[in-house]
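Every protein chain of the complex appears in place save one, which is left out.
Order of writing sets the chain letters: A and B. Residues in each chain are counted from 1.
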Amino acid sequence: MPKVPGMIKGLGVTFGEMVNTLKPSGGPVTVQYPHEKEEPTARARGVIALHEENCTACMLCSRECPDWCIYIEAHKTLAPPRREGGKPRQVNDLDRFSIDYSLCMYCGICVEVCPFEALFWSPEYEYSEVRIADLLHDKDRLGEWMETVPDFEPYEAGSEAKVKKVPRP
Amino acid sequence: MNTVLALDLAYWQETSIKVLVVAILVPTTALILGIVFLFKVMSWMQSRLGPQEAGPRGLLQLLADGVKFLQKEDLVPDRADRIVFKMAPMIVLISTVLLYVIIPAGPDLIVEDLPTGIFFALAVSSLSVIGILMAGWASANKYSLMGGLRAAGQLIAYELPMVLAVVGVVIQAGTLSMQGIVLAQANGEIFGFSGFGNPFILTQFVGFFIFLAAVQAELTQAPFDMPVAESEIVGGYQVEYSGFRFLFFFLGEFATAFAFAAITSVLFLGGWYVPFVDPTSDLQNYLGPIVLFGKIMFVSFLIFWFRFTYPRFREDQLQTFAWKFLIPLSLVNILATAVLKVVF
Partner (left out) sequence: MTVTDSQKLAYVAAQAADARVNLEFETDDGMTLNMGPQHPATHGTLRIIAKLDGEQVVSCEPLPGYMHRGYEKLCEVRTYPQVTALVNRIDWLGSFANEVPFILAAEELMGIEAPPRAQHIRTILFELSRVANISLFLGDLGIQLGGLTIGFYAFRDREHVLNQIEAVTGGRFHPNFDRIGGLKDDLPKGWIAETHTAMQKLRDFCNQAEDLLIGNEIFQARTRGVGIIPPEVALSYGLSGPNLRGSGVEWDLRKHACPKGLAYDKVDWKVWTHPDGDSFSRCWIRLQETREATKIVDQLLDTIPAGPVMAKVPRIIKVPEGEAYVETENPLGAMGYYVVSKGDLVPFRVKIRSASFNNVSIVPWVTRGVLVPDVISILASLYFILGDIDR
């Protein structure tokens, strides 16, 4: 069988692709956004969500952020003692926790570095705004993103890591 | 014309109707080819669906593009030669419109059945070279200059194989007029079977291949699109044109593609002839355009299929291909055709 010249094979490739796209079982590879949407994976870094109860305003995330896009303000209050007859504890009360998504580079250092697991990744990506100032998400909005945080997936066989839990209300 | 409309028209009335038809036909055909091939077929070959939003399933996209081009600012570069710059797209468009004069869509549906039909077509299609050179020179831009010079070399080089390929057909048909060529194919026989006529592609397959290659080069489509090498000189001679001037170039390119596809189907595939129907009957006037349209779509599919698949030739390889391969091949084709015509 003589070798089919490359030019003919090339024609065959494009014709085959065309037939593939038109076949009902094949279809195009594109997704007609915004009518249909693709599902990002569970770990996709879409937006950061804040679980306020865990946050102690230790400022680690704000310090480690390469872009300095996290703004935290807190004041100290006295919380009731854990046991009867104990001393009141000094805790930080969160006043302001905002992330500026116009600066954020979605590196994930803040989520990783938080010692109290107050920050979580969510695959939500449709939050574009008309004004740049609206890209500053405050504490309440970050709390709303918690609903979209998926559960952590189980790991592959052979892994020794433990699956973490996402705090749900 | 008179038999179709069953009216007795004065010469000026007839001419003005023909002018109107051609004036509407030229942008419409460019539109149809552009939508079907440039947007849809190209998209399907690339695993996507193409434009979807403008019009039903995106079919009015080119119309929207046309409107967009029309409402753009009319820019002329500062150092450009204004008159030449503005005239260049006109000349390209004029040569395209003139091509539509000799395309037969039925036994009576032709603007003017010139006795030297195909010769006129080839002569008139060379006018666009002047337009392209004018565009390249007058743009005061080194990229356009390079594109224009490449275009001049390429288009002139590929005129010859086109003419020589047609000579084979003319020898076999015995006439230069387009209607004559269609009738020669319609009345011919394949080994005594006269139902399908004798489309010249069966005997002139070499000529068909040469003509297609030359048409591809005349339209500056890949693999011969050095003059408009998009990733090198970014549009070549068209780079300084915007708005409706660019629209003229664009329309010119696609309308010429339609016209050349029509000429190819007339020369090699039998034109408006429907098999098993008498070529002189009135029915042909209604079936002919549809059949011709189908054949044009087929030939255009071939042209655009090659365009989307192949990378482009380098300029010197282009010229080598034309002068050292296509022209000797077409000369051999003419010789063989002439000998066989006399023998059989």
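In this text, contacts are C-beta pairs under 8 Å (C-beta built on N, C-alpha and C of every residue); 3 or more make two chains touch, one makes a residue touch a chain.
Just so it is clear, the model here is predicted, and its values are computed rather than measured.
Enquirer: Considering the whole complex, which of A:85, A:154 or A:169 touches the chain not shown?
Expert: Checking the options A:85, A:154 or A:169, the one contacting the hidden chain is A:154.
Enquirer: Looking at the whole complex, which of B:26, B:45 or B:163 touches the chain that is not displayed?
Expert: B:45
Enquirer: What residues on subunit B make contact with the chain left out of this view?
Expert: 45-48, 79, 142-143, 146, 150, 222-223, 225-226, 229-234, 308-317
Enquirer: List every residue of subunit A that touches the chain not included in the displayed model.
Expert: The list for subunit A reads 5-7, 9-10, 12-14, 17, 29, 40-45, 64, 66, 105-109, 112-113, 121, 153-161.
Methods note: only the chains that are shown with their structure count from here on.
Enquirer: Based only on mean CA positions, could you tell me how far subunit A sits from subunit B in angstrom?
Expert: Taking the mean C-alpha position of each chain, the two centres sit 55 Å apart.
Enquirer: Write out the stretch or stretches of subunit B touching subunit A in their complex.
Expert: Listed in rising order, the residues are 41, 43-49, 52, 305-306, 308-310.
Enquirer: Mind listing the subunit A positions that touch subunit B in their complex?
Expert: For subunit A paired with subunit B, touching residues are 7, 10-11, 13-15, 17-18, 20-22, 28-30, 32.
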